[in-house]
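Handing you this structure, nothing more for now.
Removed: one protein chain of the complex. Kept in place: all other protein chains.
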Amino acid sequence: MSERNIRIESIDRQAVEDQEVEIVERKGIGHPDSICDGIAESVAGALAREYLDRVGEVLHFNTDETQLVAGEAAPAFGGGEVVDPIYLLIVGRATKHYEGQTIPAETIALRAAREYLEENIPQLTVGEDVVVDVKLGEGSGDLQEVFGEDEVSVPMANDTSFGVGHAPLTETERIVLEAERRLNGEYADEHPELGPDVKIMGKREGDEIDVTVAAAMVDEYVADLDEYVEAVESVREFVDGVARDHTDRAVDVHVNTADDYDEGSIYLTVTGTSAEQGDDGSVGRGNRANGLITPNRSMSMEATSGKNPVNHIGKIYNLLSTAIAEEVVGEVGGIRDLRVRLLSQIGRPIDQPHVADVQVVTDDGVSVADVEDDVAAIVDAELADVTGITRSVIDGELSTF
Amino acid sequence: MSERNIRIESIDRQAVEDQEVEIVERKGIGHPDSICDGIAESVAGALAREYLDRVGEVLHFNTDETQLVAGEAAPAFGGGEVVDPIYLLIVGRATKHYEGQTIPAETIALRAAREYLEENIPQLTVGEDVVVDVKLGEGSGDLQEVFGEDEVSVPMANDTSFGVGHAPLTETERIVLEAERRLNGEYADEHPELGPDVKIMGKREGDEIDVTVAAAMVDEYVADLDEYVEAVESVREFVDGVARDHTDRAVDVHVNTADDYDEGSIYLTVTGTSAEQGDDGSVGRGNRANGLITPNRSMSMEATSGKNPVNHIGKIYNLLSTAIAEEVVGEVGGIRDLRVRLLSQIGRPIDQPHVADVQVVTDDGVSVADVEDDVAAIVDAELADVTGITRSVIDGELSTF
Amino acid sequence: MSERNIRIESIDRQAVEDQEVEIVERKGIGHPDSICDGIAESVAGALAREYLDRVGEVLHFNTDETQLVAGEAAPAFGGGEVVDPIYLLIVGRATKHYEGQTIPAETIALRAAREYLEENIPQLTVGEDVVVDVKLGEGSGDLQEVFGEDEVSVPMANDTSFGVGHAPLTETERIVLEAERRLNGEYADEHPELGPDVKIMGKREGDEIDVTVAAAMVDEYVADLDEYVEAVESVREFVDGVARDHTDRAVDVHVNTADDYDEGSIYLTVTGTSAEQGDDGSVGRGNRANGLITPNRSMSMEATSGKNPVNHIGKIYNLLSTAIAEEVVGEVGGIRDLRVRLLSQIGRPIDQPHVADVQVVTDDGVSVADVEDDVAAIVDAELADVTGITRSVIDGELSTF
Partner (left out) sequence: MSERNIRIESIDRQAVEDQEVEIVERKGIGHPDSICDGIAESVAGALAREYLDRVGEVLHFNTDETQLVAGEAAPAFGGGEVVDPIYLLIVGRATKHYEGQTIPAETIALRAAREYLEENIPQLTVGEDVVVDVKLGEGSGDLQEVFGEDEVSVPMANDTSFGVGHAPLTETERIVLEAERRLNGEYADEHPELGPDVKIMGKREGDEIDVTVAAAMVDEYVADLDEYVEAVESVREFVDGVARDHTDRAVDVHVNTADDYDEGSIYLTVTGTSAEQGDDGSVGRGNRANGLITPNRSMSMEATSGKNPVNHIGKIYNLLSTAIAEEVVGEVGGIRDLRVRLLSQIGRPIDQPHVADVQVVTDDGVSVADVEDDVAAIVDAELADVTGITRSVIDGELSTF
């Protein structure tokens, strides 16, 4: 029997799916805030892997503060240009000197950022359209936990922090999440005119779902207004199709509603991101760890991206509680809505949270008592394997935004 | 009768005060994230007032992206020094050219930031301990709304956005908020050894409240470890007293729990903020518009600080919903918990939200029907006066973090 | 007969070749100051060509202030790494808006800098080993001269400025210049271990010439100390050979004299430039327009690199006087040493200098009168074709450092 303080109880509200009004948002990978999240996290992963490679364990770092200063662009049908480059400053701390070795943290960070941008915002020429700068302070050698290739210790919590996860996603949440992923996946592969800066807002009132998409079009692949209108309509149809896969409710999809064709005001970009023109960004201002912004649900303010995956309790608990929630609803039947909260206690190992608080809405005819033991077992097992989260993050297998 | 879409209904959960576990946090004004919030908002206010002064109306700007890169310090009993300065980059957009006039937006921003720092973090010598830099892009002339000295128009919502407010504060929330304010107010006036970087975490389980304070001590006023221990104990007693003013529950106050006197590891600083040593900061990562981080309550991810108070719908609705909530519980009896959500609709005036959704937990013996009309009247009146929020922000009368 | 104020007279000193002590220096293309010169000039050329391309004439700009902040590196036999990246800030002014067109000056500058670095310091990975940033203010639209594709006007001098050129080069000067060029040309092609940061100092006392070379070796191509010693000796022999081509005087070549093999202190680098480790650089601090630093000769303090080639009188006169000097000694016999000085007069066309002052040392048996007319004719013709210098600079055919 587990020693962990795990509580399973009934949640004191309706399942979000059953609430009258629901709002969900996702900022796509090309959104300025997501660009910062993505770079912060890819820098963190690169540092962690390099530390393991060079000294056999992960040293102290945190790179959760990338700041993006927007540029200025002159998009034009057929291809415009970036006029003033975007400025992107990678901020954080990293251990640069350790037992006689020098670790080129800033060079590693610059390389990771460049590779991330080239992979995810390919229209953006690094070094021309965007200047990537870096200021990493020296990390403190005192703070590291042992997380090595061979040996792993469960770190102590050094902060009172809080992580929260939910499952299953509501229909609206699934639509918003899937629409962005598939637009930036299969759809973009076939439609180079769609840039990665796709922002999706889902709003459900009762059984009517409105999906509003702001989609940056890439001017190089749009010859004129007709093609633009076509591109917008094509996105609308695609998202409509995605929505149909996830709901039987009424769905209304709107794309680029701020456009004004008469005034020639459309969402045309050179690089596929609004960062090129006036939209600044920073880490932790967009999607939560599960990829969504969900005002109907409890959320953590902690930025997850860029934090050290070995000992940053907020990052670990946000990712872990999400993983637990997903596993529980995958394994245990009869759960309509579930929230997992993990609260740390300073000075205790992080696999022993102050409380692991699981609140469920069960399906009709199912009681909390029916599922309690199964849920507790999963929570216990996941906590026991808390360092698995760290490993997955280092290996780049977990998304943080 | 109002034309506005105002809904009053019962909330589908317990009052937060009655929930079993409650977590509340506040980052004090000297916390790196709060420094960024404070500068962003003071820059915004200064710009708005200068625009009114120079051209008679508020022009387009947004300065919600200040980034702080931590420095390095060598604190010492009796007075140490900052070794590597903090770097602070003010980021955003502002209209610099308007009808033949040139507005020195960057100079205004630098001045506002300096004055803010000198006022709020006086131990920090601007230009020595902290370098303040600025990158403000040119704001778009197309985006301004008419908000002039004489004439005010209610702007149209140009985004789907969401604001949320709550009242009344729970005991734990009041304790956390008040403790920080009074520590940074009357207490600091008498105790110069207390720096403005005070972070307070409140945790309630049932009827037991734990208050954990991380308080940066200023080395100049701390001669030795004994004085440090005394200073910590003095903060503990003061916060304990504040807590007693707000609750009859059991309260346990902990201050600087991460200290280790044997290892000489204490929370001693040169400037009273952890920004001097390794703690980066940015806007919108800390307190929500009501000054608190409240995972038990619905929160908006929008950064409020630094946004344009004339037309940024997220800022206005967050501040307005908070104001509505507070006024309702002040004016109308029988309400135990109340949440106000305002959801904008693109293209409609912002005093006509898509929905103003008020959810209440009433006291025993009071029904929603009993209070409905009074609540609706207040919501209606506040919405009618939406530009009053803008005015208050410009005048610096509303706190945003 | 020319209207130009051209004076030909005897110089009041010995030919530099006949002076007792002569000092000459050249900073190779990989020296931090030369990197700045090279980038400043390549940015200037790129801007000029883009302006011609886009608006048909060269608009106002000056990009003569690139600053390089050195990095930190950890070279190692067989290949080390850059630990802290070099920071390079391109500074200047450029016209960004002209008759409704927007010219992406900063993007152009970044591209030119990157291409220049990739071409000339190939070991340096742009965006990892070096961060290239840019701050170009808006150039003044009032200042441009007409220098178009079809139409060219001779600009007015708007400053009192001064250019100076010399010919022929002394033996020592030729050795220094040629040694660097050939080391960074044919020699480096065959010897990848030689980096582009080659600094050569020539010192002649009477008939003894000392050539001191500081040559940055690239660690990737140097397996151990033996190979390093070999590489140094190989450079010495090569430079010795170059020197023999230009003089019959006694020549002594020293390479990397600051090395101390016992202490392991050698000139080994990761990228082939000392900019990677502690040596900052900026424009105009190194070679004069003829590629040399020659304290025995009159020099201009003006930075030539990065200046606008259409209307910057200092740049034009330095390059033109050098061209005149070289042409005169090429065409006219009997000249042992020659100095051309051009002094501008504010408000007059630049092909009408206040004075063109040619001072010669003739060979024995030749008088100034013998050569005066031929010299004057060349000076006159070159001045008449002053815009040819501008054209050559824009086409990248003239070296400025």
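We just call them A, B and C in the order they show up, numbering each chain from 1.
Keep in mind that, in the parts below, a residue touches a chain if its C-beta (ideal position, glycine included) is under 8 Å from a C-beta of that chain, and two chains touch if they have at least 3 such contacts.
Fair warning: this is a prediction, and the values are worked out from it, not measured in the lab.
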List the shown chains that the missing chain touches in the full complex.
B, C
Which listed residue (C:G137, C:G185, C:G241 or C:G388) would be found touching the missing chain in the intact complex?
C:G137
From C:D37, C:E50 or C:D84, the answer for touching the chain not displayed is C:D84
Among C:T273, C:N296 or C:T322, which one is in touch with the chain left out?
C:N296
In the whole complex, of C:A109, C:V283, C:V340 or C:V360, the residue touching the missing chain would be C:V283
Listed in rising order, the chain B residues that touch the chain left out are 74, 81-85, 87, 96, 102-104, 106-107, 110-111, 114, 126-129, 131-134
To test your reading of the contact rule: which positions on chain C touch the chain that is missing from view?
9, 12-14, 19-21, 23, 62, 64-65, 67, 69-72, 84, 87, 89, 91-93, 135, 137-140, 158, 160, 162, 164, 201, 203, 205, 212, 257-258, 278, 280-286, 288, 293, 295-296, 298-301, 303, 341, 343, 346-347, 355, 357
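Here is the rule we use: only the chains that are shown with their structure count from here on.
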If you walk from chain to touching chain, how few steps can bring you from chain B to chain C?
2
Specify the chain with the shortest distance from its C-alpha centroid to the centroid of every protein C-alpha atom present.
A
Between chain B and chain C, what distance separates the C-alpha centroids? Give it in angstrom.
56
Could you tell me the distance, in whole angstrom, between the mean C-alpha positions of chain A and chain B?
25
On a C-alpha centroid basis, what's the spacing between chain A and chain C, in Å?
51
Listed in rising order, chain B residues that touch 2 or more other chains are none
